[in-house]
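Excluded from the complex is one protein chain; the other protein chains are retained at their positions.
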Amino acid sequence: MVEELLANLGIRLPAPAAPVASYIPVRLSGDQAFVSGQIPMEEGKVLSTGKVGAEVSIEQGQEAARRCALQALAVLRQELGSLDRVKGIVKVDVFVASAPGFGDQPKVANGASDLLVEIFGEDGKHARAAVGVAELPLGASVEVALIARVAGGRG
Amino acid sequence: MVEELLANLGIRLPAPAAPVASYIPVRLSGDQAFVSGQIPMEEGKVLSTGKVGAEVSIEQGQEAARRCALQALAVLRQELGSLDRVKGIVKVDVFVASAPGFGDQPKVANGASDLLVEIFGEDGKHARAAVGVAELPLGASVEVALIARVAGGRG
Partner (left out) sequence: MVEELLANLGIRLPAPAAPVASYIPVRLSGDQAFVSGQIPMEEGKVLSTGKVGAEVSIEQGQEAARRCALQALAVLRQELGSLDRVKGIVKVDVFVASAPGFGDQPKVANGASDLLVEIFGEDGKHARAAVGVAELPLGASVEVALIARVAGGRG
(Lines give C-alpha, C1' and ligand atoms only; values in the text may rest on other atoms or scores of the structure.)
Protein backbone atom coordinates (compact mmCIF):
# COMPACT_ATOMS: atom_id res chain seq x y z
CA MET A 1 0.00 0.00 0.00
CA VAL A 2 1.10 3.50 -0.71
CA GLU A 3 1.13 4.73 2.87
CA GLU A 4 3.35 1.81 3.90
CA LEU A 5 5.62 2.40 0.92
CA LEU A 6 6.02 6.06 1.84
CA ALA A 7 7.12 5.03 5.29
CA ASN A 8 9.54 2.45 3.87
CA LEU A 9 10.99 4.98 1.45
CA GLY A 10 11.41 7.40 4.32
CA ILE A 11 9.40 10.01 2.45
CA ARG A 12 7.59 12.40 4.76
CA LEU A 13 4.95 14.58 3.21
CA PRO A 14 5.01 18.26 4.08
CA ALA A 15 2.19 19.75 6.15
CA PRO A 16 -0.67 20.50 3.74
CA ALA A 17 -0.99 24.20 3.10
CA ALA A 18 -4.11 25.79 4.52
CA PRO A 19 -6.81 26.50 1.94
CA VAL A 20 -6.85 30.11 0.88
CA ALA A 21 -9.67 32.16 -0.55
CA SER A 22 -12.33 30.66 -2.77
CA TYR A 23 -10.37 27.87 -4.28
CA ILE A 24 -9.53 24.67 -2.48
CA PRO A 25 -6.54 22.33 -2.62
CA VAL A 26 -8.45 19.32 -3.96
CA ARG A 27 -11.76 18.98 -5.79
CA LEU A 28 -13.32 15.57 -6.37
CA SER A 29 -15.32 14.97 -9.52
CA GLY A 30 -16.52 11.41 -9.88
CA ASP A 31 -13.41 9.30 -9.47
CA GLN A 32 -11.06 12.10 -10.45
CA ALA A 33 -9.38 14.32 -7.90
CA PHE A 34 -8.17 17.67 -9.22
CA VAL A 35 -5.28 19.09 -7.23
CA SER A 36 -4.70 22.84 -7.38
CA GLY A 37 -1.44 24.22 -8.67
CA GLN A 38 1.27 23.82 -6.04
CA ILE A 39 4.32 26.07 -5.71
CA PRO A 40 7.18 24.88 -3.51
CA MET A 41 6.48 26.19 -0.02
CA GLU A 42 7.73 25.68 3.49
CA GLU A 43 6.27 27.36 6.54
CA GLY A 44 4.58 29.98 4.43
CA LYS A 45 7.66 30.85 2.40
CA VAL A 46 8.44 30.00 -1.21
CA LEU A 47 11.36 27.55 -1.26
CA SER A 48 12.55 28.26 -4.79
CA THR A 49 12.17 31.55 -6.64
CA GLY A 50 13.51 32.84 -9.91
CA LYS A 51 13.82 31.57 -13.46
CA VAL A 52 15.14 28.16 -14.31
CA GLY A 53 17.98 28.60 -16.77
CA ALA A 54 19.13 31.75 -14.98
CA GLU A 55 19.30 31.97 -11.16
CA VAL A 56 17.76 28.50 -10.73
CA SER A 57 19.62 25.43 -12.05
CA ILE A 58 17.91 22.46 -13.66
CA GLU A 59 18.69 20.41 -10.56
CA GLN A 60 17.16 23.04 -8.31
CA GLY A 61 14.13 23.17 -10.58
CA GLN A 62 13.77 19.39 -10.35
CA GLU A 63 13.95 19.60 -6.58
CA ALA A 64 11.26 22.29 -6.63
CA ALA A 65 9.05 20.17 -8.91
CA ARG A 66 9.50 17.19 -6.60
CA ARG A 67 8.51 19.34 -3.65
CA CYS A 68 5.38 20.49 -5.48
CA ALA A 69 4.45 16.85 -6.13
CA LEU A 70 4.94 16.01 -2.46
CA GLN A 71 2.67 18.89 -1.52
CA ALA A 72 0.09 17.63 -4.00
CA LEU A 73 0.16 14.26 -2.25
CA ALA A 74 -0.08 15.97 1.12
CA VAL A 75 -3.32 17.73 0.19
CA LEU A 76 -4.65 14.58 -1.46
CA ARG A 77 -4.01 12.62 1.74
CA GLN A 78 -5.71 15.34 3.74
CA GLU A 79 -8.76 15.19 1.47
CA LEU A 80 -8.96 11.41 1.15
CA GLY A 81 -7.84 10.36 4.61
CA SER A 82 -5.22 8.04 3.12
CA LEU A 83 -3.17 7.90 -0.07
CA ASP A 84 -4.17 4.24 -0.31
CA ARG A 85 -7.34 5.54 -1.94
CA VAL A 86 -5.30 6.94 -4.84
CA LYS A 87 -5.60 4.51 -7.75
CA GLY A 88 -3.25 6.33 -10.07
CA ILE A 89 -2.02 9.62 -11.44
CA VAL A 90 -3.76 10.71 -14.64
CA LYS A 91 -2.33 14.03 -15.76
CA VAL A 92 0.37 16.34 -14.50
CA ASP A 93 0.76 19.94 -15.63
CA VAL A 94 4.16 21.47 -14.93
CA PHE A 95 4.71 25.19 -15.38
CA VAL A 96 8.35 26.23 -15.27
CA ALA A 97 9.30 29.91 -14.85
CA SER A 98 11.84 30.00 -17.66
CA ALA A 99 14.74 32.25 -18.54
CA PRO A 100 14.87 33.34 -22.20
CA GLY A 101 16.11 30.46 -24.34
CA PHE A 102 15.59 27.80 -21.67
CA GLY A 103 14.16 24.62 -23.19
CA ASP A 104 14.69 21.89 -20.61
CA GLN A 105 11.24 22.06 -19.02
CA PRO A 106 10.85 18.26 -19.41
CA LYS A 107 13.95 17.65 -17.29
CA VAL A 108 12.60 19.95 -14.60
CA ALA A 109 9.20 18.26 -14.75
CA ASN A 110 10.83 14.88 -14.21
CA GLY A 111 11.38 15.95 -10.63
CA ALA A 112 7.63 15.60 -10.15
CA SER A 113 7.05 12.68 -12.50
CA ASP A 114 9.81 10.50 -11.10
CA LEU A 115 8.55 10.96 -7.56
CA LEU A 116 5.02 9.96 -8.54
CA VAL A 117 6.25 6.80 -10.25
CA GLU A 118 8.55 6.04 -7.34
CA ILE A 119 5.52 6.07 -5.08
CA PHE A 120 2.72 4.68 -7.24
CA GLY A 121 4.66 2.47 -9.67
CA GLU A 122 2.89 1.71 -12.96
CA ASP A 123 -0.28 3.42 -11.68
CA GLY A 124 1.77 6.56 -11.19
CA LYS A 125 2.62 6.85 -14.89
CA HIS A 126 0.75 9.82 -16.25
CA ALA A 127 0.16 12.08 -19.21
CA ARG A 128 2.00 15.35 -18.84
CA ALA A 129 2.34 18.81 -20.26
CA ALA A 130 5.43 20.86 -19.40
CA VAL A 131 5.67 24.46 -20.55
CA GLY A 132 7.80 27.48 -19.80
CA VAL A 133 5.95 30.48 -18.44
CA ALA A 134 6.83 34.10 -17.86
CA GLU A 135 6.02 34.43 -14.16
CA LEU A 136 4.59 32.30 -11.38
CA PRO A 137 2.84 33.22 -8.13
CA LEU A 138 5.15 34.81 -5.56
CA GLY A 139 8.06 34.48 -7.96
CA ALA A 140 8.12 30.67 -7.66
CA SER A 141 10.30 28.73 -10.09
CA VAL A 142 7.87 25.86 -10.64
CA GLU A 143 4.15 25.14 -10.31
CA VAL A 144 2.60 21.67 -10.54
CA ALA A 145 -1.10 20.78 -10.84
CA LEU A 146 -2.40 17.25 -11.27
CA ILE A 147 -5.36 14.93 -11.65
CA ALA A 148 -5.45 11.66 -9.73
CA ARG A 149 -7.85 8.73 -9.90
CA VAL A 150 -9.37 7.82 -6.59
CA ALA A 151 -11.46 5.01 -5.20
CA GLY A 152 -14.70 5.88 -3.52
CA GLY A 153 -14.92 9.31 -5.14
CA ARG A 154 -18.15 11.21 -4.88
CA GLY A 155 -20.22 12.97 -7.49
CA MET B 1 -31.55 27.71 -7.50
CA VAL B 2 -28.72 29.37 -9.29
CA GLU B 3 -30.82 31.20 -11.86
CA GLU B 4 -32.95 32.71 -9.09
CA LEU B 5 -29.85 33.64 -7.13
CA LEU B 6 -28.34 35.39 -10.13
CA ALA B 7 -31.48 37.46 -10.42
CA ASN B 8 -31.44 38.23 -6.69
CA LEU B 9 -27.79 39.23 -6.83
CA GLY B 10 -28.54 41.45 -9.78
CA ILE B 11 -25.89 39.67 -11.83
CA ARG B 12 -26.62 39.75 -15.54
CA LEU B 13 -24.58 37.43 -17.69
CA PRO B 14 -23.08 38.89 -20.85
CA ALA B 15 -24.33 37.70 -24.23
CA PRO B 16 -22.49 34.45 -25.01
CA ALA B 17 -19.84 34.95 -27.65
CA ALA B 18 -20.58 33.28 -30.97
CA PRO B 19 -18.60 30.10 -31.55
CA VAL B 20 -15.65 30.65 -33.82
CA ALA B 21 -13.85 28.21 -36.03
CA SER B 22 -13.46 24.56 -35.13
CA TYR B 23 -13.57 24.85 -31.41
CA ILE B 24 -16.72 25.40 -29.43
CA PRO B 25 -17.46 27.28 -26.22
CA VAL B 26 -18.53 24.22 -24.20
CA ARG B 27 -17.87 20.50 -24.63
CA LEU B 28 -19.71 17.96 -22.51
CA SER B 29 -17.94 14.76 -21.54
CA GLY B 30 -19.98 12.56 -19.25
CA ASP B 31 -20.99 14.84 -16.41
CA GLN B 32 -18.14 17.26 -16.96
CA ALA B 33 -18.54 20.41 -19.04
CA PHE B 34 -15.31 21.85 -20.39
CA VAL B 35 -15.52 25.58 -21.05
CA SER B 36 -13.09 27.07 -23.54
CA GLY B 37 -10.67 29.78 -22.48
CA GLN B 38 -12.48 33.10 -22.12
CA ILE B 39 -10.89 36.49 -22.56
CA PRO B 40 -12.81 39.55 -21.34
CA MET B 41 -14.91 40.73 -24.28
CA GLU B 42 -17.76 43.12 -24.92
CA GLU B 43 -19.42 43.57 -28.28
CA GLY B 44 -16.52 42.00 -30.10
CA LYS B 45 -13.86 44.08 -28.37
CA VAL B 46 -11.38 43.03 -25.69
CA LEU B 47 -12.27 44.83 -22.46
CA SER B 48 -8.85 44.63 -20.82
CA THR B 49 -5.52 44.47 -22.63
CA GLY B 50 -1.93 44.67 -21.47
CA LYS B 51 0.15 43.13 -18.73
CA VAL B 52 -0.96 42.95 -15.14
CA GLY B 53 1.73 44.55 -13.02
CA ALA B 54 2.40 47.17 -15.69
CA GLU B 55 -0.44 48.95 -17.53
CA VAL B 56 -3.10 46.80 -15.84
CA SER B 57 -3.54 46.99 -12.04
CA ILE B 58 -4.33 44.02 -9.84
CA GLU B 59 -7.85 45.39 -9.36
CA GLN B 60 -8.35 45.71 -13.10
CA GLY B 61 -7.02 42.20 -13.57
CA GLN B 62 -9.49 40.92 -10.97
CA GLU B 63 -12.31 42.65 -12.78
CA ALA B 64 -11.16 41.08 -16.05
CA ALA B 65 -11.01 37.64 -14.42
CA ARG B 66 -14.50 38.12 -13.03
CA ARG B 67 -15.73 39.08 -16.48
CA CYS B 68 -14.18 35.93 -17.95
CA ALA B 69 -15.98 33.83 -15.35
CA LEU B 70 -19.28 35.53 -16.18
CA GLN B 71 -18.71 34.75 -19.83
CA ALA B 72 -17.96 31.15 -18.95
CA LEU B 73 -21.31 30.97 -17.16
CA ALA B 74 -23.02 32.61 -20.12
CA VAL B 75 -21.81 29.93 -22.53
CA LEU B 76 -22.62 27.20 -20.00
CA ARG B 77 -26.17 28.50 -19.71
CA GLN B 78 -26.44 28.61 -23.48
CA GLU B 79 -25.28 25.01 -23.74
CA LEU B 80 -27.32 23.64 -20.83
CA GLY B 81 -30.47 25.72 -21.08
CA SER B 82 -30.18 26.73 -17.43
CA LEU B 83 -27.40 27.16 -14.91
CA ASP B 84 -29.55 25.17 -12.50
CA ARG B 85 -28.06 22.11 -14.21
CA VAL B 86 -24.59 23.09 -12.97
CA LYS B 87 -23.80 20.97 -9.94
CA GLY B 88 -20.47 22.56 -9.15
CA ILE B 89 -17.22 24.00 -10.42
CA VAL B 90 -14.37 21.48 -10.57
CA LYS B 91 -11.28 23.21 -11.92
CA VAL B 92 -10.42 26.73 -12.98
CA ASP B 93 -7.34 27.62 -15.01
CA VAL B 94 -6.37 31.29 -14.90
CA PHE B 95 -3.73 32.64 -17.25
CA VAL B 96 -2.55 36.14 -16.39
CA ALA B 97 -0.54 38.17 -18.92
CA SER B 98 2.18 39.25 -16.51
CA ALA B 99 4.73 42.03 -16.46
CA PRO B 100 8.27 40.97 -15.53
CA GLY B 101 8.47 40.34 -11.80
CA PHE B 102 4.70 40.24 -11.26
CA GLY B 103 3.77 37.47 -8.83
CA ASP B 104 0.23 38.23 -7.71
CA GLN B 105 -1.55 35.92 -10.16
CA PRO B 106 -3.54 34.35 -7.29
CA LYS B 107 -5.03 37.74 -6.36
CA VAL B 108 -6.02 38.31 -9.98
CA ALA B 109 -7.51 34.83 -10.22
CA ASN B 110 -9.64 35.51 -7.14
CA GLY B 111 -11.74 37.75 -9.36
CA ALA B 112 -12.99 34.59 -11.06
CA SER B 113 -12.96 32.30 -8.03
CA ASP B 114 -14.85 34.65 -5.76
CA LEU B 115 -17.60 35.14 -8.32
CA LEU B 116 -18.04 31.39 -8.75
CA VAL B 117 -18.35 30.86 -5.02
CA GLU B 118 -20.68 33.84 -4.70
CA ILE B 119 -22.99 32.13 -7.18
CA PHE B 120 -22.61 28.43 -6.43
CA GLY B 121 -21.67 28.49 -2.75
CA GLU B 122 -19.83 25.41 -1.47
CA ASP B 123 -20.38 23.66 -4.81
CA GLY B 124 -18.54 26.51 -6.47
CA LYS B 125 -15.31 25.84 -4.59
CA HIS B 126 -12.81 24.49 -7.09
CA ALA B 127 -9.27 23.40 -7.68
CA ARG B 128 -7.29 26.08 -9.48
CA ALA B 129 -4.07 26.78 -11.29
CA ALA B 130 -3.01 30.39 -11.78
CA VAL B 131 0.07 31.15 -13.86
CA GLY B 132 1.66 34.16 -15.50
CA VAL B 133 2.02 33.96 -19.27
CA ALA B 134 3.87 35.99 -21.86
CA GLU B 135 1.01 36.89 -24.18
CA LEU B 136 -2.70 36.18 -24.52
CA PRO B 137 -5.03 36.25 -27.53
CA LEU B 138 -5.70 39.76 -28.85
CA GLY B 139 -3.49 41.20 -26.15
CA ALA B 140 -5.95 40.30 -23.38
CA SER B 141 -4.79 40.66 -19.78
CA VAL B 142 -6.50 37.49 -18.48
CA GLU B 143 -7.85 34.21 -19.81
CA VAL B 144 -9.99 31.78 -17.80
CA ALA B 145 -10.93 28.20 -18.72
CA LEU B 146 -12.92 25.90 -16.45
CA ILE B 147 -14.52 22.52 -15.90
CA ALA B 148 -17.98 22.30 -14.34
CA ARG B 149 -19.99 19.31 -13.18
CA VAL B 150 -23.41 19.10 -14.72
CA ALA B 151 -26.54 17.06 -14.21
CA GLY B 152 -27.91 15.18 -17.16
CA GLY B 153 -24.65 15.29 -19.09
CA ARG B 154 -24.32 13.17 -22.20
CA GLY B 155 -21.60 10.77 -23.25
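The first chain written gets the first letter, and so on, giving A and B; residue counts start at 1 in each chain.
Going forward, contacts are C-beta pairs under 8 Å (C-beta built on N, C-alpha and C of every residue); 3 or more make two chains touch, one makes a residue touch a chain.
These numbers were taken from a predicted model, which means no experiment stands behind them.
Participant: Using the touch definition up top, pick the residue from B:Pro25, B:Pro40 or B:Gly53 that touches the left-out chain.
Facilitator: Here the residue in touch with the unshown chain is B:Pro25.
Participant: Determine which one of A:Gln32, A:Gln71 or A:Ser141 touches the chain that has been left out.
Facilitator: Counting the whole complex, the residue in contact with the absent chain is A:Gln32.
Participant: Using the document's contact rule, name the residues of chain A that touch the chain not shown here.
Facilitator: Residues 30-32, 87-92, 98-106, 109-110, 113-114, 116-117, 124-134, 147, 149 of chain A touch the chain that is not shown.
Participant: Contact with the hidden chain only, please: which chain B residues?
Facilitator: Answer for chain B: residues 20-27, 29-30, 34-37, 93, 95, 133-140, 143, 145, 155 touch the chain left out.
As a convention for this text, only the chains that are shown with their structure count from here on.
Participant: As a quick test, compute the distance in whole Å between the mean CA positions of chain A and chain B.
Facilitator: 24
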